[in-house]
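A quick write-up on the structure given underneath.
With one protein chain held back, the other chains of the complex are shown just where they sit.
Naming follows writing order (A and B), and every chain is counted from residue 1.
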Amino acid sequence: MAYVIPTRPDDESHHAPQSFWTRYVWSQDHKVIAVQYGCTAIAVGLVGLVLSNLMRLQLGFPGQFAFINAERYYQFVTMHGMIMVIYLLTALFLGGFGNYLIPLMVGARDMVFPYLNMLSFWFYLLSVVVLIASFFVPGGPTGAGWTLYPPQAILPGTPGHDWGIIVMLVSLLIFIVAATMGGLNYVTTVLQARCEGMTLLRMPLSVWGIFTATILALLAFPALFVSGVMMLFDKVLGTSFFMPSLVSMGQLSAHQGGSPLLFQHLFWFFGHPEVYIVALPAFGIVSDLISVHARKAIFGYRTMVWAIVAIGGLSFVVWAHHMFVSGMNPYFGFFFATSTLIIAVPTAIKVYNWLLTLWRGDIHLSVPMLFALAFMLTFLLGGLTGLFLGNVSVDIPLSGTYFVVAHFHMVMGVAPLLVVFGGIYHWFPKITGRMLDDRLGHLHFWVTFLGTYAIFFPMHYLGLLGMPRRYHHFTDYEFIPASAHAFNAWITVIALIVGAVQLVFVFNLLWSAFRGRKADPNPWQAASLEWATPETPPAHGNWGRDLPVVHRWAYAYSVPGAPRDFIPQDAPSKEGGAEPTYGGAA
Amino acid sequence: MNTSAVPLNAPDEAARERALSAGLWAFLVVVTSLFSLFLTAYVMRLSSPDAVAIEMPWQLWVSTAVLTLGSVMMQRGQLNAGGACAMGFLVAQWTAWQALQAANVTLTGNPAASFFYLLTALHGLHVAGGLVAWANVQAAPTPGRIAMCARYWHYLLLLWVVLFMAFSWITPEVARAICGVKP
Partner (left out) sequence: MAIAVVLFIVVLASLLFHWLTPWWVTPLASNWGRMDQTLWITFLITGIFFAVVSLVLVWTLWRYRHRAGHKAAYEPDNPRLERWLIGITTVGIVGLLAPGLVVYADYVRPPKDALVLEVVGEQWQWRFRFEGADGRLGGTDARFVSAENPFGLDPTDARGLDDILVSGNEVHMPLNRPVHVLARSNDVLHDFYVPPFRARMNIVPGQVSSFWFTPTVAGRYESMCAQLCGVGHPNMRGIVVVEPEPAFRAWLGQQGTFTAALAAAAAAKAKAPAGGNPLVDQGRALAGAKGCAACHSIDGRTIVGPTWKGLFGKMETMDDGTTARVDEDYLRNFIRNPTARSVKGYPPVMPKVELTDPELDALIAYIKALAPQ
C-alpha cells in the first residue's frame, strides 16, 4: 500500500518558490532538477562527441592532423569514454529522466528528499567541472582508457599519469556521492510516495527500469569508489594495493606485492551493472514509447517486470566476462560464460515482447516511435554480438579488437541514445508545453539512425579481421587490407555528419522550448499518470490541491468497448480497462 | 513552472519520518555494499606474500568500549551523551593511529597496515557524517529522529566490530587459506 507524503507548512520545498534563483537555480523541484541534469549531461555529451570526432580524424586520416599525436589521442579516447558512459548516459537516465518522471508517474508531489535531490545535482555539476579541469592540469587528462587500469594509469608512459589521473579519480568520487544522494531519493520515493491505488505492479515500465537501475547503482557504485580510493592511495600516498614490484622507464618502483587484477575485479563488479544502469531505464522507457504510439498494452507486463528484475540481479554475477583474457584464474571462465549467456534469456524475452506489442497494434509512426523502432533493431544486433563475446572461447581472439568496440557502441551508445532521443521527443510537450519541430525531428532521426548503423555494423568485421582497438595508428600491417583503411576514412566522414546533425537536435530543443507549437496537455493520448496533471507544464506540487487516485495500470489502450482508444490511469474505475489478473488464469 | 498559491496537504511528521527511515535503511545498504567490497579486496590483497599481520594497539579496545557506550546512550534516548561518545570514539581512534605510527607501522609497505588506516579512516568519516546528522537532530529532536540516530549508531558499532575482527583474525595466513594460495 503506497504512502502519501504530504508536506509540512514550513517545508521550503513545497512552498511555491518565489525568486528566479529559488525557481530555476537553487530549486528543490524535481522537474527543475531534472532539466538541470539534462542540460548539463547534454552539454558534457557534446564535449564527448567532439572528442570522438577528433579521434576519428586521426583514425580516418592518420597523420594528417599533427596535433592529434599519440598522447592526445589516448587522452581523447579516455575522456570520450568516461564522459559518455558516466557523465552523459548515467546522469541523463537517472538524474534526468528519473527525476522528471518518477514523481509524476507514481502520483507524488516531488521526491521525498527534495533538499538532498538539489544537492545531488550540484555535486554532479561539481564532478563535471572537476572532470573538465583535467584538460587544464599539467600533463593533461589521463590517457589510460576509460577503464583506468593500473599499473599503467599511474606510471610514466601513459599520459596524465601525474595529475590527470588524480583529477579523474576525484571527479568520479564526487560523482558517486551525487549518484548515491539521487539514488536514495528515487528508491525511497518509489517505495514510499506512490499515490492511492498505485501499486508497484501498476507503475509504468519506465519507473520499473529506472527504479531497478537505481538499486543497481546504489550497490555497484561502491565498487568503483573502492577501486578509485585505492588507486588514489597508490598514486598519492605510495601504497601498493594494485601495484606489483615493477621497473618503469628503467626505474625500480617503490611499490610491491599489489595486484592489477584486483582492480579489474573491482572495476568490472561495478562496470557490468553500470551498463545495465544505462540499459534498464532504456528498456523501460522504450516499452512505454512503443505502447503509447502503437495504442496497445505492453505485451506481458508482468514478465517484463520480472525480466528487468532478473537482468538486474544477474548483472552482478557476470562481471568477469570482461576479463576472459585478463590472466585471471582460467577456471573462472566457465562460470562467467555460463552466467553471461543465461542473462541473454530475459533480455531476449523483452525483445520478443516489444515485437508482440507492435503485433496487431495500431502503429503511429511518430518521431518517438521511429526512435523506438530503431532501438529495437540496433539493440537486437548489439545484444546478439554480445553472445559472441560472452562465449569465452569465441571471445579469446575477439577481445581487444574492434569487434568489442563495435559491440559496446551499438548496445550502449547507439541503442540507449536512440531511446534518450525518443524519450525527449515524447515528453518534451509535457516538460515545456510545446512540441518539438517534427521535420527537424525526422531529419535528426534518419541521419542518426542510418549514420550510426553504417559506422558500427561493418566495424564488427574489422574486429574479426583482428584489428586491435586503442591504436593511434596502423602503419603497414600486412594482414590489414587497404579497404579497411579506406573504410576508416569513410567512417570518419559519416561520424562527422552524425555529429553535426546532433546540433540540429540541440537547436530544435532550444528553439522549440520558446517558439515551438503549443502542445495539447496529452498530445500522444497516453494513459500513464504524468499526462494527467491539471497544468502543463506541471505546476509546483504537480497535482493541484488533491493527489490523484489510480484505478488501473498504465496500459489501458484499445480496450474493447471503451469510447476512446485509451483509458487514463486516474479515470474512474467504472470506465474499465483493469489490468489482467493472474489469480487462476495463466 | 508557475507559482500557484494553492495550499497543499496538511503536515504529517509521521509520514516524513517513515520516509526518512526508509531512506536511512537504503543508505545502510549502500554502506554495507561499500565495506563488503573493501573487505573482499582486503582478503584478496592480504593473501600476497608481502603481507604481514600487524598487532592491534590497545587503544582500539578503548574506542570500541566508547562506541558501545554511545550506542547504549542513544538507545536510551540520550542524544547528547550519544554524540559525545561518538566524538570520543574518533579521538580514541586517532590515538590508536598515533600508537601505530610510533611503532613504525606506516601506511605504505605492508598491505595490512594500508588497509587498517584506509578502513578506519572511512569508518571514521561515516561516524563524522553521523555527527552532522546528529547536530541537525539536536535542532529539532523528536523520538523518531532520535531512534534513527540510534539505528545509525548501532550500525556503525556493528560495522566497527566486523572491521576489528577482520583486522585481528583475518591474518595473511587466514587470507591465503581462503584464497587457496600455497604458502
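Assume a contact is a pair of C-beta atoms (placed from the backbone, for glycine too) under 8 Å apart; a residue touches a chain by one contact, two chains touch by 3 or more.
None of these values were measured; they are calculated from a predicted model.
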| item | value |
| --- | --- |
| Displayed chains contacting the withheld chain | A |
| Full-complex contact with the absent chain, from A:Leu384, A:Leu443 or A:Leu496 | A:Leu384 |
| Identified contact with the non-displayed chain, of A:Gly313, A:Gly466 or A:Pro537 | A:Gly466 |
| Contact with the hidden chain (one of A:Gly60, A:Gly258, A:Pro429 or A:Gly451) | A:Gly258 |
| Where the unshown chain meets subunit A, residue by residue | 66, 69-71, 74, 143-145, 149, 151-152, 155-159, 244-253, 257-261, 294-303, 325-327, 330-331, 333-334, 337-338, 341-342, 344-345, 348-349, 351-353, 355-356, 358-365, 370, 373, 376-377, 380-381, 384-385, 387-388, 391-394, 396-397, 399-401, 450, 453, 457-458, 461-462, 464-466, 468, 470-474, 477-479, 481, 483-484, 555, 557-560, 565, 579-580, 586 |
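The working rule: only the chains that are shown with their structure count from here on.
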| item | value |
| --- | --- |
| Geometric centre distance via CA averages, subunit B-subunit A, whole Å | 32 |
| Residue ranges of subunit B in contact with subunit A within the complex | 1-13, 15-16, 18-20, 22-23, 26-27, 29-30, 33-34, 37-38, 41, 44-45, 48-51, 107-109, 111, 114, 118, 122 |
| Subunit B partner contacts - residues on subunit A that touch it in the complex | 3-9, 11, 14, 16-18, 23, 29, 31-32, 109, 112-113, 180, 183-185, 187-188, 191-193, 218-220, 222-223, 225-226, 229-230, 233, 237-241, 254, 256-259, 262, 265-266, 269, 535, 537-541, 544-545, 547 |
